[in-house]
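In this view, the complex is presented without one of its protein chains, the others remaining in place.
Letters A, B and C mark the chains in the order given here, with residues in each chain numbered from 1 onward.
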Amino acid sequence: MDAYWIIEKNHPSEIHWHGVNRFYYTGKSPYQKIEIIESSFYGRCLVLDGRIQSSEKDEFIYHEALVHPALLLNPAREKKVLIMGGAEGATLREVLRYKEVQEAVMVDIDGEVVRVSKEYLPEWHQGAFEDVRTKLYIADAREFLEKTNKKFDVIISDLSEPMEGSPAVKLFTYEFYSIVKEHLAEDGIFVMQAGTTHHLKIFFHSVMYSTLRKVFKKVRSYQAYVPAYDFIWSFIFASDKIDPKEFSEEEINNLLKDKEINGLKFYDGETHKMMFSLPRHIRELIEKEERIAYDNAPLYAVED
Amino acid sequence: MDAYWIIEKNHPSEIHWHGVNRFYYTGKSPYQKIEIIESSFYGRCLVLDGRIQSSEKDEFIYHEALVHPALLLNPAREKKVLIMGGAEGATLREVLRYKEVQEAVMVDIDGEVVRVSKEYLPEWHQGAFEDVRTKLYIADAREFLEKTNKKFDVIISDLSEPMEGSPAVKLFTYEFYSIVKEHLAEDGIFVMQAGTTHHLKIFFHSVMYSTLRKVFKKVRSYQAYVPAYDFIWSFIFASDKIDPKEFSEEEINNLLKDKEINGLKFYDGETHKMMFSLPRHIRELIEKEERIAYDNAPLYAVED
Amino acid sequence: MDAYWIIEKNHPSEIHWHGVNRFYYTGKSPYQKIEIIESSFYGRCLVLDGRIQSSEKDEFIYHEALVHPALLLNPAREKKVLIMGGAEGATLREVLRYKEVQEAVMVDIDGEVVRVSKEYLPEWHQGAFEDVRTKLYIADAREFLEKTNKKFDVIISDLSEPMEGSPAVKLFTYEFYSIVKEHLAEDGIFVMQAGTTHHLKIFFHSVMYSTLRKVFKKVRSYQAYVPAYDFIWSFIFASDKIDPKEFSEEEINNLLKDKEINGLKFYDGETHKMMFSLPRHIRELIEKEERIAYDNAPLYAVED
Partner (left out) sequence: MDAYWIIEKNHPSEIHWHGVNRFYYTGKSPYQKIEIIESSFYGRCLVLDGRIQSSEKDEFIYHEALVHPALLLNPAREKKVLIMGGAEGATLREVLRYKEVQEAVMVDIDGEVVRVSKEYLPEWHQGAFEDVRTKLYIADAREFLEKTNKKFDVIISDLSEPMEGSPAVKLFTYEFYSIVKEHLAEDGIFVMQAGTTHHLKIFFHSVMYSTLRKVFKKVRSYQAYVPAYDFIWSFIFASDKIDPKEFSEEEINNLLKDKEINGLKFYDGETHKMMFSLPRHIRELIEKEERIAYDNAPLYAVED
């Protein structure tokens, strides 16, 4: 039996214990506790404030699911992409697979997590921070957007769901998504990680969905099973022009071929179809949600 | 904090704890320990040998996923259906939704679990055991099939994966699936629950898949996320004639309408599409599996 | 690995898990949840509100430690003894070993725990409830004492430490101990179980000690290691006349012989010496305690 364990208390009555067989790094930034551990089952992991953020054995699922639908379906020939969060560098890695990306701007508030990831997570970033197209800013994503006139073709939110009191709270509101939209090109796409769609814990996802529907004309929930998160995981794709559900398996596979995107392990046409097809009870839960997250009435990830 | 917890050791380094707030029943049959508990999160649960078999809050996902693809796509006008296992009565409940089912034969080795389920799980069976079409046998499914000349249109395996030494071991082999096939009508369908498709724990599923491919011409893996199982869950659909992947969302929805199947919470055309679309890494893991389970070299659910 | 576990959260950061291999009884009284379980390590246990009260494998330690110093050193030739709490019947069993006991009055508020103990804990009571000297009252101990004029030679408090809101709170105060004293014969002895003397969790014990010192002239803490409680356990011996620390090993052994007390497993002269000798840091912690528990400022067992 492992001597050390990390516990993820997903609910007062649902606790998952992961055996830890090595601690590579342990430290603290002004924003959070940071650890790089080796889980006996999932391999090397980035842990922030005691929650596994991504693991060696399945980060490909999360990062391919987050990046490829948006990057593939955005029609711009020369793309500017903004990543909010994403310190590990793996979202950046997936974005840079596209030759049409001219500029990949990454804005993360916590320079310390970026520094630690650069050193301890080489399999995640694979040199992405050194790519000439990469521009890294250590800043609050909302302040960054409020100060710039730049427009982007794709904006990706790779941020942890906000806990009460966290500065991330204002990155998950109607007002913020309106700012995001102002910085998107006309046929631009916004995509975000959006918590679990476990039907007993879906509130965060469904409120984000209803909030984005007030801002964008076409909004689609999609999901993928990322084992180290212990739950099925979800994303939201939002734009005014493009509906990812309308694309067939063949169209997705052809686009991947045309754009010379090789080496993916998780994503392709069939995976795309799977992700954007939701089971009936999940669709119903999402559609009936009426709450909207506003700056003065934000949403926290844990409600129990 | 709950005082009592049930632990599911999914791997020596991955342990999930579920808080228990009530024990309704605790006993023992010749085959297994039986408990009816109330999980603080998932409600009432049937627990066999310390493993949650199904929970009040999500049994609809598992049972609809197991039953409907096969029942809906089987072309027989008047159906005979065989359920192996399924003591809770919920698989039976879903089968009996089809008016074309003339006879629903259920064979479970453990009469004690059936008795306890009848008393403590009314929301599961909803009176299905009293339906005139139901025939219940307390028997070993393999012996039952070896002794009968009956043919069925659909055969459903709702059996726990076998542990070493369990009598269920010989219900998961090439020889047994050959016997199953002999008892299927020409266009009959066999469907089974087949463990998790978690990519690090997929061996049981993939060996069952390769074993069935030696017996049936058309074999398809499919999956659904059943939260109380802590992992994504899987099924296999096997027949000589019918490929469930060829049916479109519209065809599935039309079939449900034609057959007047109402009141489903999980399954419909979009759910069907989702279940039979697998992510790329899972397809690759399944296809490259070469092991076959034989009577003299069977498979156990836990390999660690 | 056991499938079921009972957890004892002794502190937010100190949690002990006991594997459970059988549930004999589970129910609820107006006062508490009651379970009879079989711990894999400690055998059959009485569990109230999720806390192990006593275990088959070590209840002899607790009950002998609680009863014998007081019964042995009390000089009355014909004794009346009052037990407050003690539903399992084991305290009663030890009291009845003394032929000089004429009357053993037991007052427990929870008749349901007594009923369950009678049925499921025969090794505890060993028929003590049927002894002609036993008088059992289902009542609140304080109300019982306030209504009676009876005097006792020994009064034993075998009550769980009070949690906030529990009716037991007023059985651990200066006012209550004053009532107790009024019901003691002149050379009577009061003895109580008094929580752990773990030096980081000693507050309950030390406040009881200082409270009793306001009521009795001679007060002595003593301790014994009861493994199933996970901590060293303590008791307090209070009287106006008798100091148990003054008795030598030989005197204790002679008294046991004179009174024909046979069959003890834990207690004798050397054990007596051990129990009443405290390590230096514990003595200092106890002596410097100044808090007193009053009816209007009572003490709860958990302060974190």
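Observations on the structure shown:
Just so we're on the same page, contacts are C-beta pairs under 8 Å (C-beta built on N, C-alpha and C of every residue); 3 or more make two chains touch, one makes a residue touch a chain.
Here the structure is a predicted model, which means the values were calculated and not measured.
Across the complete structure, the visible chains that the omitted chain touches are A, C. Annotation: of C:28, C:99, C:199 or C:291, C:199 touches the absent chain (contact as defined above). Although one chain is not drawn, the whole complex shows that of A:9, A:181, A:218 or A:265 it is A:9 that touches it.
Screening C:26, C:39 or C:166 for touch with the missing chain picks out C:39. Residues of chain C in contact with the chain left out of this view: 1-2, 5, 11-19, 21, 39-42, 57-58, 60-61, 198-200, 224-225, 227, 230-232, 264-268, 270-271, 273-274, 277-281, 283. Residue-level contact of chain A with the missing chain is found at 1-7, 9, 17, 20, 22-23, 26, 33, 35, 47, 49-51.
Simple rule for what comes next: only the chains that are shown with their structure count from here on.
The set of chains touching chain B and also touching chain C is empty.
Two copies of one chain, chain A and chain B, touch each other, and the residues they use overlap strongly: the shared fraction of interface numbers exceeds half.
Distance between chain A and chain C, defined via averaged C-alpha coordinates, is recorded as 57 Å. In chain C, no residue touches two or more other chains.
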